[in-house]
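Only a single protein chain was left out; the remaining protein chains are all shown in position.
Right after this comes chain A.
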């Protein structure tokens, strides 16, 4: 039936989206036929409050008609169906003409066919019987005029109509299935029963529970659909942004020679987990610069200890974040972390288990952190000592893993290659836990520093750490871009 409708008016219909809008258009169209108000009305008493609400909503609807997503009372079609005829979904949710044709003002759940029939008949009737009606005139003109024009016209007409309806309503308390159109009509034509067939006629006050529920469900479904669509679009948008960032990263990385020479097409060989981590890491590096300038200005500005503490804690959280990201990356591509392909060549040179060696960092710091109290000196040396021991233990554990792997792969004649491979794979899986433990050690070491140092010392300490690695990265860049003979 909706199809008929479209055909008749020659207006385009935003096809599939129709299905998202289950609000009976005609209901909206006919002034006080805002479904909610409609549904709430019972009996003969007319609620002016609801009428006003409906009118307001209609106004909103009309304004939104040209937008993609009109609120509440939406219709996929533009003002097109501004007339009394329901839009597509209507046939499933609209009250049938036949409801109105029964002068019982009953809005019953309808079936599409009858709706179709009534629709077309309505239109015909409308044109035939109510030639004076601005809407009927409108209806016929719809077929020929451009959409915008029709919309504007409709808006005007409807506003007139609404006023007329108000007047009509005021004077006629007993709803006997008068449609808005009819109200505009001269009495005879307007009140005739066949006119009741008009869809969503204002006269229909009584809706049975089933229709009420259905209408409410449709509204809900429409709303959910809109939300889903919005979420999906947002997802697409962020994916698109991520994609361009990723591409930029690869571009940058390639030009900086991060990918070793041996793999010219290395960019194509990078796993998705690794690519994602690389992108997140470069973002982390940008954050790192921000944190460092915060530390710098905080120290120079001689902030209070509590203010400085906030900045220091922020820097620790910043490192917590990269360890978290590395944990995720280790699950998908532990080799990427172990080989250090995510870092610069100079950093890679000093790599230990997929990252910096904590004892080396402490050693570097000791000379930079004077003056320290005796207790602090003991604390720092103790930290260096325990981290060295932990590194040793992990290194030895990893060595045993490597040896075990070699034994598995190299072992004897290949009687059962697949079995051998399966065992080797299982052993290889332990790599992830070693990288996790190494990152854990790094994280614990960084957390321990502010416990030994004062706030100002800790701020200076983290600034030193940040600057140290920034220089190492800069060294890598300079090295890779140096003129070669």
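What we mean here is this: contacts are C-beta pairs under 8 Å (C-beta built on N, C-alpha and C of every residue); 3 or more make two chains touch, one makes a residue touch a chain; residues count from 1.
By definition in this document, contacts and distances are computed from a predicted model.
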From "Serine/threonine-protein phosphatase with EF-hands 1", "Glutaredoxin", "Origin recognition complex subunit 3" or "GroES-like protein", the hidden chain's UniProt protein name
"Glutaredoxin"
Which listed residue, A:401, A:421 or A:470, touches the chain dropped from view?
A:401
Absent-chain contact - pick from A:211, A:445 or A:476:
A:445
Please pick, from A:222, A:295, A:365 or A:390, the residue that touches the omitted chain in the full complex.
A:390
On chain A, residues whose C-beta touches the chain left out of the figure
379, 382-383, 386-387, 389-390, 392-394, 396-398, 400-401, 404, 430, 433-434, 436-437, 440-441, 444-445, 447-448, 451
